[in-house]
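Note that one protein chain of the assembly has been removed; the remaining protein chains are unaltered in position.
So, chain A:
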Amino acid sequence: MATANPTMFQASDLNQHNERVQRRYRLLFGLMTLLLITPVLLILGTLVVKGGAAISWEFLLTAPTDGMRTGGLFPALLGTIWLVTVALLLSVPIGIFAAIYLSEYAGDNWFTRTINLAIINLAGVPSIVHALFGLGAFVLFFKFGTSILAASLTLAVMTMPVVIVATRESLQAVPQAFREACWNMGATRWQTIRRVVLPNSITGILTGVILEVSRTAGETAPIMFTGAVFFTPFLPQSVFDQTMALSLHLFVAATQVPEIAEQVPFGIALVLIALVLTMNSVSIAFRMWLRGKKKW
């Protein structure tokens, strides 16, 4: 309109008030985010500053000597890799198969709801309880002794709920329309899963599972009664051997060894964190690469 009021688009008092309030909230949220990452940065910073000096090829690739005071952590590093790998081999297939059943086959009835409730509760059980369960079930009842197998089984039981949840989320992310399309062409459930659902979710499943399960590398309680030992001069040869593990090694070096150089436990912690972060980064990079390739 030709006679438009020139002040029509100027900020009113109410606009200015709203803008001030919104800025205040933005500041609050931003500060909380900073607060959130502060401990992460502090931890990483402290570890690098205090433990960085300990890192060397010798530290990574030799066994500890002089009651952990000198030498390296190779047996513990190798032991952790053993424990996590065996735990993954046990929990991933079972967890994925169970998740496929729950997501693709099971109807919504009291039985499924009970199982889902059990999974959620299992995820909330403290790790020390899993440790005692593992001791009772795998070490004593099944007579696996304190061994990589018993410890990995304990870790597997502990991570199973997480695997199931991660898998189920990936499966649910496959649009329902794809399943409908298959069913309406006369495909069975399994043909639908095999040809459409799994190909479109398997990368998400695998990376999600690795991401979640890599956290077990840091678990201490579940393995200290079931398979990990303070010190052993032997490297594990099979899943029936005992082994050292990074997390327990860190606990021992930090609390049980008098007059140890400060950089040693910090160095161990740095290696442990680097191991977990490496697994996570590889998993995230893998996922991003695959996502970039896939479009629908």
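In the analysis below, a contact is a pair of C-beta atoms (placed from the backbone, for glycine too) under 8 Å apart; a residue touches a chain by one contact, two chains touch by 3 or more; residues count from 1.
Methods note: contacts and distances are computed from a predicted model.
Colleague: Which protein name, taken from UniProt, belongs to the chain you can't see among "Hydrogenase expression/formation protein HypE", "Phosphate ABC transporter ATP-binding protein", "FeS assembly protein SufB" or "NADH-quinone oxidoreductase subunit D"?
Modeller: Its record in UniProt gives the absent chain the protein name "Phosphate ABC transporter ATP-binding protein".
Colleague: So one chain is hidden, and I want to know which residue out of A:V92, A:I119, A:C182 or A:V229 touches that hidden chain in the complete assembly.
Modeller: A:C182
Colleague: Out of A:T70, A:N200, A:T220 or A:N280, which residue would touch the omitted chain in the full complex?
Modeller: From the options A:T70, A:N200, A:T220 or A:N280, the contact with the absent chain belongs to A:N200.
Colleague: Where the complex has a chain not shown, which of A:T38, A:T85, A:Q172 or A:Q191 is the residue touching it?
Modeller: Touching the chain that is not displayed is residue A:Q191.
Colleague: What does the interface between chain A and the hidden chain look like in terms of residue numbers?
Modeller: Output for chain A: 107, 177-178, 180-188, 191, 195-196, 200, 294-296.
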